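To keep things clear, I will list the structure first and then write my remarks on it.
Note that one protein chain of the assembly has been removed; the remaining protein chains are unaltered in position.
Now for chain A:
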Amino acid sequence: MTLAVFFGCAFIAFGPAFALFVFTIAKDPLRVIILIAGAFFWLLSLLLSSLVWFIAIKASNSQDLTLQRGLLIFGVFFSVLLQEVFRFTYYRLLRKATEGLAAITDDDGSAISVRQMAYVAGLGFGIMSGAFSMINVLSDSLGPGTVGIFGDSQYYFITADMPSSKIFRRVKTNLKSSSLIQKMRALMTLALTLLHTFWGVLFFEGCEKSCWWVIAAVVSLHLLVAGLSLLNPLYEGSLPPVYGITLLMGVWAFFSSGGSLHSLNALCTRRKAEGESS
């Protein structure tokens, strides 16, 4: 069962991202570099926000659970804001480096456009964010001492200390609910990966055109999604709205980056035409 859960959750969470990588990014070395740099920037933002949270935790009373939880929620929102700040920083860096990037591509290869960079950067953010959410869960589902052996009781260790967090890793949950949690986690990770990609496109587009309301919308939607996740484990409250937002973002990003119903139509008819002619 654990192997099935492992593969299922892995494919749910990373399947689309992997497909996007293989089909659109893997062949172009410059895009791979931009992807990894995007992942690096997300990591930096996470690092700084963890630092702030850690300092807050250490400075506060560790016995007061409500305070700890409040600080964690503050950490969540601060992290979201910092991620957007770093997205903006990455945008500025890429803009500055555009000429240099054009120089290091192959002579016959096309230089990368801002829209492509936006997509790749967003995907980089998304992949890293997804990996950080999912990888530990996935490895735990494979490892020995599988979750759920010990029956119905649920323990959540909500501490910040490192040794205790090692204990946390042996979360004992209900056998039935553990794989549910992992599946929900995988679905949420998938949604976040796609969201980061779309937000990347929209954010860069907004920065390019100096449409500050677009940027504000992206930031507030990110905050909204993080806020919705605060409703967990009531997954009915968080997952459907998040997926709704994902769809909305997808459509918006598509139209914002130059797609239109006409081009969709052309794509379908051309495929049909190619199918007929071959």
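One rule holds in what follows: a contact is a pair of C-beta atoms (placed from the backbone, for glycine too) under 8 Å apart; a residue touches a chain by one contact, two chains touch by 3 or more; residues count from 1.
The rule we apply is simple: contacts and distances are computed from a predicted model.
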| item | value |
| --- | --- |
| Options "Proteasome subunit beta", "TRUB2 synthase", "Non-structural maintenance of chromosomes element 1 homolog" or "Presenilin": UniProt name of the undisplayed chain | "Presenilin" |
| Chain not shown: contacting residue from A:Ser113, A:Ser139 or A:Ser220 | A:Ser139 |
| Among A:Ala118, A:Ala131 or A:Val201, residue touching the chain not depicted | A:Ala131 |
| Identified contact with the non-displayed chain, of A:Leu192, A:Cys207, A:Leu221 or A:Ala253 | A:Leu192 |
| Residues of chain A (touch criterion as defined above) contacting the omitted chain | 29-30, 32-33, 36-37, 39-40, 43, 46-47, 49-51, 53-54, 57, 69, 72-73, 75-76, 79-80, 83, 100, 103-107, 128-129, 131-133, 135-137, 139, 156-162, 165, 168-169, 171, 181, 184-185, 188, 192, 225-226, 229-230, 232-233 |
